[in-house]
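For this view, one protein chain was removed and the others were kept in their places.
A, B, C, D and E label the chains in the order they appear, each numbered from 1.
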Amino acid sequence: MFMHNKKLQYTVRVAEPNPVLGTLMLEQFGGPDGELAAAMRYFTQGLAEDDPGRKDLLIDIATEELSHLEIIGSIVAMLCKGAKGKMAEGSMAEADLYAEINSGGISHTESILFGGGPALVNSSGVPFSGFYVDSRGEPTVDLRSNIAAEARAKIVYERLINITDDVGVRDALTFLMTREVAHQKSFEKALYSIENNFPPGKLPGMPEYASLYVNTSQGEGDAEGPWNSGDEWDRMDDIAGSIPVDGGDGLATVALKGRELKDNKAAAKRTQSDPSANPTTGADLGAGPGAGQTKAIPLDH
Amino acid sequence: MFMHNKKLQYTVRVAEPNPVLGTLMLEQFGGPDGELAAAMRYFTQGLAEDDPGRKDLLIDIATEELSHLEIIGSIVAMLCKGAKGKMAEGSMAEADLYAEINSGGISHTESILFGGGPALVNSSGVPFSGFYVDSRGEPTVDLRSNIAAEARAKIVYERLINITDDVGVRDALTFLMTREVAHQKSFEKALYSIENNFPPGKLPGMPEYASLYVNTSQGEGDAEGPWNSGDEWDRMDDIAGSIPVDGGDGLATVALKGRELKDNKAAAKRTQSDPSANPTTGADLGAGPGAGQTKAIPLDH
Amino acid sequence: MFMHNKKLQYTVRVAEPNPVLGTLMLEQFGGPDGELAAAMRYFTQGLAEDDPGRKDLLIDIATEELSHLEIIGSIVAMLCKGAKGKMAEGSMAEADLYAEINSGGISHTESILFGGGPALVNSSGVPFSGFYVDSRGEPTVDLRSNIAAEARAKIVYERLINITDDVGVRDALTFLMTREVAHQKSFEKALYSIENNFPPGKLPGMPEYASLYVNTSQGEGDAEGPWNSGDEWDRMDDIAGSIPVDGGDGLATVALKGRELKDNKAAAKRTQSDPSANPTTGADLGAGPGAGQTKAIPLDH
Amino acid sequence: MFMHNKKLQYTVRVAEPNPVLGTLMLEQFGGPDGELAAAMRYFTQGLAEDDPGRKDLLIDIATEELSHLEIIGSIVAMLCKGAKGKMAEGSMAEADLYAEINSGGISHTESILFGGGPALVNSSGVPFSGFYVDSRGEPTVDLRSNIAAEARAKIVYERLINITDDVGVRDALTFLMTREVAHQKSFEKALYSIENNFPPGKLPGMPEYASLYVNTSQGEGDAEGPWNSGDEWDRMDDIAGSIPVDGGDGLATVALKGRELKDNKAAAKRTQSDPSANPTTGADLGAGPGAGQTKAIPLDH
Amino acid sequence: MFMHNKKLQYTVRVAEPNPVLGTLMLEQFGGPDGELAAAMRYFTQGLAEDDPGRKDLLIDIATEELSHLEIIGSIVAMLCKGAKGKMAEGSMAEADLYAEINSGGISHTESILFGGGPALVNSSGVPFSGFYVDSRGEPTVDLRSNIAAEARAKIVYERLINITDDVGVRDALTFLMTREVAHQKSFEKALYSIENNFPPGKLPGMPEYASLYVNTSQGEGDAEGPWNSGDEWDRMDDIAGSIPVDGGDGLATVALKGRELKDNKAAAKRTQSDPSANPTTGADLGAGPGAGQTKAIPLDH
Partner (left out) sequence: MFMHNKKLQYTVRVAEPNPVLGTLMLEQFGGPDGELAAAMRYFTQGLAEDDPGRKDLLIDIATEELSHLEIIGSIVAMLCKGAKGKMAEGSMAEADLYAEINSGGISHTESILFGGGPALVNSSGVPFSGFYVDSRGEPTVDLRSNIAAEARAKIVYERLINITDDVGVRDALTFLMTREVAHQKSFEKALYSIENNFPPGKLPGMPEYASLYVNTSQGEGDAEGPWNSGDEWDRMDDIAGSIPVDGGDGLATVALKGRELKDNKAAAKRTQSDPSANPTTGADLGAGPGAGQTKAIPLDH
């Protein structure tokens, strides 16, 4: 069960209201790499986890991320507090209020729809989606997703810090950013505490394709590196000459029988195109007499 | 520029139509870990990348993932081909067709809305979202996201293989699954070819919080492991006694002045609650005379 | 700051696994009236609230709703635990596994994509949306939304109880349902502790339209009740004869000048339709010679 | 059946074009509290309603809300009419047009994608969602949702009025705002015309939890009021000492048997973490030799 | 202004309840080609239209589509009426109710979340989206979108008819399907009543590319027809030898200066990959000693 202590994990001291900055901060409140996504990612994994160590780790970090949601939400609330009062009381001249809420980002929606409170949207107003949480129920997969999610959250905080000169906001953001680093380290330890965690999951692959590099993009700029060359790799450069790689006919086929076969033939016949026709079309009707756009033009280069 | 060879990278031999299985396969066509998400993840990263080796790698794999989208889409098309013809021609008795399209999954929507063609949805019918692509424009972050995405795609293929006894479908799925393993290996090599890739990004964190483990969830089941204990970790077990960790007052504050202060006070006054009132409420009105639900009941356990 | 106790608020005893029932329970985990939506509704309001009593109330209930999210998520995890193991190990014959995951609801997606863990989707697989949280930053509005949300959650629990014969699941669901009733009562008390909470917000309306009932739908079935008749209501039955109600011309107009006027005229001229034409159309081309569908047919009834 | 009279219910006189203001107005056209959401909320309820009085009421108001959609849409169309012509004819210098469409809100998308016509999006460009309509098919629930929805719509109109100094726009918006007040009153009457409408729905709750207040958030700021104290309430302050409230073990359990038990054990074994390991991790590899970020630092405060 | 007559445009006689069929019908209530999408497509165009004939046409058909929304919604309501009562009263044994609501489609969500009323979702439960309405504010474009939308709606009705043996449902669906044909004809007439409607919009294209066919997909199956061959077309078969078609270098370039140039160089240096390294990776760590999956295997086919 969750409990709440009215103190924040980290003090939030905002110098002065700035609703535009506040709406940018929503990126980490209701955005894809934000604290709610993080909390729910670990919480959903923790609920279904049986390994005692990982279960404890996941719920510990989920609970801390909820506390971070509280911090970033409090930053938003403080930055938007001035706007909230003005919208509620409507005490400014309309034109001034109009100018103020149009000064950047989605601060207008924050004001008009959400009344200056923190909302579960990102900095463009896109609502939080449950699919931001990519838990798949297999720890050798989920821990890698967690590592990546912490890395994404770290870089977004870095960018938010870069645009803020409010010392108190920078301080709290730097704390939050640092905790993502600590969490990434925990998830890395947890991943490598599972023996034979690669490839993830259980089924082995086909050995002949597990170390093959397919050089599908060619031309000036083709490059080599440890990711496609050297002893660990087979390499395929002649694509057209090698496909299908299984030695078959490279087609997709299915065996239809009876009614299915008959219906498919009937549908094909009903909708068949006549390659020898040169029909007048709606475009021809629409272009009017003598319209050049529907006629070919010699291509000389 | 992209070009296309009419042969598939891997031959698709489907034994017989099965629209329910076909709709489950949509998970890897238009789902969050599917081939379009993969192709677009690497393509968007490649377009903005300047490092010549990584750019080449990203476009190579993006192009191969488009070819895998073609394979999985062809599997769907073959599995649903019988249903497509039946819907188009309406030749079965209505009740039979009704029974057939209700036999599982979203095969009914596949039939009714999409007419049996592959659609950009997952196996529940959720449309593909551009936010499945989590490219963030920083290679030390994006490569970790790519590693995680390949791991997720691998496990989903594994599960699809587990439910299929069509030999040709299993064969093609196993090929696709194996290629995710190879791609993960390439992205791992690319990540570790960047020196000092951890922490991701550029800004350093606050050292005092970068190795701190906060034990927020306590009780029977509290556990230790390399992710929260040992020389690499500081540990905080007494949460209530330690917060806020910065030594401040643990509150969120902002300095309001002038009209903003005045408006906030006016709004607070207008909407203040009276803690000493015990008002009759809508629930009281609705519960009717003598309704027990709005009264307290002794709690004895 | 949030903290977590490893005991649940209410014990969850599931008799036996049932992944189909588990996926139906997702309605209250990641659905629009589910516990995450509830927790976030009160949490976002609490963060921005200044009234001390309401702020305390909102965070109290938000925290309890997170604990309810843990309960319903645990129910899902227990119900799906059998499916989780089978998918992970792939130990059943493929055809059996295929049959099992197609037995109802979105249990297939729960298995294939989420691996049997609780996911932030509803019972149809629709991902949780941040717009389920309809906090608007004005307590006379938000408290009414909270009352309505609790009522919706109550009825959805009621329906889930109606379809379950697992005694332990019914017991836990009934606890959760009852708590919604208690929460509704708290929010009712909080609403009516604000003096003059109706109309919500600050601006008065136009008195002449605030008690007017417009009888827009007419015919057999037109009815009267306290919502449209009696001393408290003015009534408008002759719609066509009364509009526009402001006595104007009933048109929408704007004054365009200069370039704007000129551009609009040019665009209108470029795209004007010729009402006297009877052009041959694409449908005419497509219908083929003698096709009856494009011609009128006498309408005799 | 619906019919349409070409006069508006209320005359719309817009002083001059202002596409930025026009896009803000979209909040009530295609936003969550907008007129389409309102119309569809009542329409879907009305279609399924059997009570003759409520059915008539719901269709009456649904039809009026469609007429309000027409009014707010006409306001948008008039405000954006200048932009529409300019985009269509491209007659301004590109740089001037670029500056104009970037002057606030999503007026650029309104211009580029929608060509200056009213679009089913909110003021941030978020598309209308069918889930804005929260009809649940139970009148004691739905009428509360309707009351809350009218309150939300009222406050959003209030805010739009506060930012507008165009007299004609303010006038029409005030009419629309007033009608929400009248509709709320009708729905209140309809709710309380149902005897015993609280608790909503049919099933009774567990009496011992229906009047219990759980004080989950504690610390400075803990408060009392009629929503959590007094004769109508039981109160729980010692959370840790009281859970689980049912007197059980506070765990989530399910009985697994046979293959399910075996598979779960196998999966657990395959993915078990070794708490005594201290593995080298990807973060260690990435941090490079001597990198301080992966090491602990004394925590002195 | 809209008004409503309590009679339907077409009588709906449903033989007996069938909630599964009812949920399939939602495809045309809240789905992408459904009646709400249609009504809103024409309504949004009509509001912004200045041409008197087209404006009248658009509002006429929008109003009729709302009346069709009423018909299809009534079909859903009748088909689900039995389920509605059962869910509301919970009078069946739980197991029977469970079995009944799991009999197909999303009828469980229809029952649990929506209580058997018509909901703004498609037959898979995907909520209606404002982006189903693709009005662009240019009649030569919008009329083509309308023609296509009517064609899509027609085919979806055709498929719904094919799966229904309830005579009254088939009859009403056939009426609705027929009206789409009539509407398509009206929009065709309106399109071709605009002179020179092709190409749509105002700007001419580059003549040398307006009749060029680029044969990007080659191999067995390459075909010719009036869409790519003959006097009206130029054709490009040698792609690699012809690109870029403008005769430039085929690269994407931008001129960076000053700080921008410096920052890009710094970022490139910080994240540069070392193509000559062969780093140990996380996959190597995870694969364990001697793991074959990370090593190359001779590729013999």
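The rule we apply is simple: a contact is a pair of C-beta atoms (placed from the backbone, for glycine too) under 8 Å apart; a residue touches a chain by one contact, two chains touch by 3 or more.
Computed from a predicted structure; not experimentally measured.
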item	value
Displayed partners of the chain not shown (whole complex)	A, B, C, D, E
Absent-chain contact - pick from D:M1, D:V133 or D:A252	D:M1
Where the unshown chain meets chain C, residue by residue	140, 191-192, 194-199, 204-205, 207-208, 210-212, 223-226, 230-234, 236, 245-247, 273-275, 277-279, 282-283, 285-288, 291-301
Missing-chain contacts mapped onto chain D	1-7, 50-51, 53-54, 87, 90, 93-95, 97-98, 101-102, 106, 108-109, 111-113, 115, 121, 124-127, 138-140, 147, 181, 184-185, 188-195, 202
Where the unshown chain meets chain B, residue by residue	1-9, 30, 36, 40, 43-45, 47-48, 59-60, 63-64, 66-67, 69-70, 73-74, 76-77, 80-81, 84, 87-90, 113-121, 127-131, 133, 135-138, 202-203, 279-282, 285
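Note that only the chains that are shown with their structure count from here on.
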item	value
Touching chain A and also chain C, the following chains	B, D, E
Chain pair, A-B or D-E, that carries the greater number of C-beta contacts	A-B
Same or different residue numbers at the chain B/chain C copy interface, by half rule	different
Whole-Å gap separating chain A and chain E, where each centre is the average of the chain's CA atoms	22
Residues of chain E whose C-beta touches two or more other chains	1-7, 87, 90, 113, 115, 121, 124-127, 138, 140, 191-192, 195, 202, 273-275, 277-283, 285, 293-294
